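Removed: one protein chain of the complex. Kept in place: all other protein chains.
Let's turn to chain A:
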Amino acid sequence: MAVIKTENLTYVYGEGTPFRKTAVDNVNIEINDGEMVGIIGHTGSGKSTLIQHFNGLLKPTSGSVYIDGERLWDDKSRLRPIRFKVGLVFQYPEYQLFEETCYKDIAFGPKNMGIKEDQIDKYVKEAARMVGLSPEILDKSPFELSGGQKRRVAIAGVMAMNPKVLILDEPASGLDPKGREQILGLIREYHEQMKNTVLLVSHSMEDIAKNVSKILVMNESKLFCYDDTVKVFHRSEELVSMGLAVPQITRVINRLKAMGIDIKDDVYTVGYAKKVILEMLEQKKNK
């Protein structure tokens, strides 16, 4: 069943001013429960605006959004419960930390949900474990931590609400390569453990290719395509013309194919490419 569904979703910024801009243009998608989806697109392609519709932060100019079959904005009082169902981690979430201790900050969401104290404690510790924060950090002030740690605290703050859908907007931006790997790794782990729906917004193809099974591509406010990772990377020429770089390894494989080497189509991670190429070399030797 589709956990997120949009019908002709359109959103216009600054209606009636010279700054008027259509940020999301007639988007129709259905995202099924339990999937890990990557959302890619150029800066300003409308991805951030799109995801803010999924938990009712933005009201569509026209069209509708359904979460679990429930149409948003029909009943405004239902928006808060929806926000607990669809957790949204904004870009640079560490700038939203405000409590005296990390523990309290992570507990902010669950507390707003009206969960009992002992249950909150369980959720907070579980979320902290999930993002790899040690218990002694929980008593520290979030402002004492390093950038990467702050980011983890902020992500844990949303995970602690146990949302059915978790949306992360560029969770790895501004981190060093090792930090990126770690954050993306723990998000993947979270998805595998919780079996819930995860939407990952990024403009790094490498990050997306490694972690998700389906990709949603936004281009100039419109939905370009929503399909399996393999099929999306198959259209690498179109992606490049949009200004989106396909993973480096896909470019290598494409070049090999252009040189007349018969190689599989579905290669878009380095690990898999290594395996495929070694197999091919093995075959060649055996001939």
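As a convention for this text, contacts are C-beta pairs under 8 Å (C-beta built on N, C-alpha and C of every residue); 3 or more make two chains touch, one makes a residue touch a chain; residues count from 1.
Keep this in mind: contacts and distances are computed from a predicted model.
With the options "NADH-quinone oxidoreductase subunit N", "Strictosidine synthase conserved region domain-containing protein", "histidine kinase" or "Energy-coupling factor transporter transmembrane protein EcfT" in hand, the undepicted chain maps to the protein name "Energy-coupling factor transporter transmembrane protein EcfT" (source: UniProt).
Touch with the chain omitted from the figure is made, among A:Met161, A:Leu186 or A:Leu199, by A:Met161.
Although one chain is not drawn, the whole complex shows that of A:Met36, A:Leu50, A:Leu88 or A:Cys102 it is A:Leu88 that touches it. Among A:Ile31, A:Leu50, A:Leu97 or A:Leu199, only A:Leu97 touches the chain left out of the display. When the whole complex is considered, the residue among A:Pro18, A:Gly69 or A:Gly260 that touches the unshown chain is A:Pro18.
Within chain A, the residues in touch with the undisplayed chain are 16-18, 52, 55, 57, 80, 83-84, 87-88, 90, 93, 95-98, 108-109, 112-113, 143, 157-158, 161.
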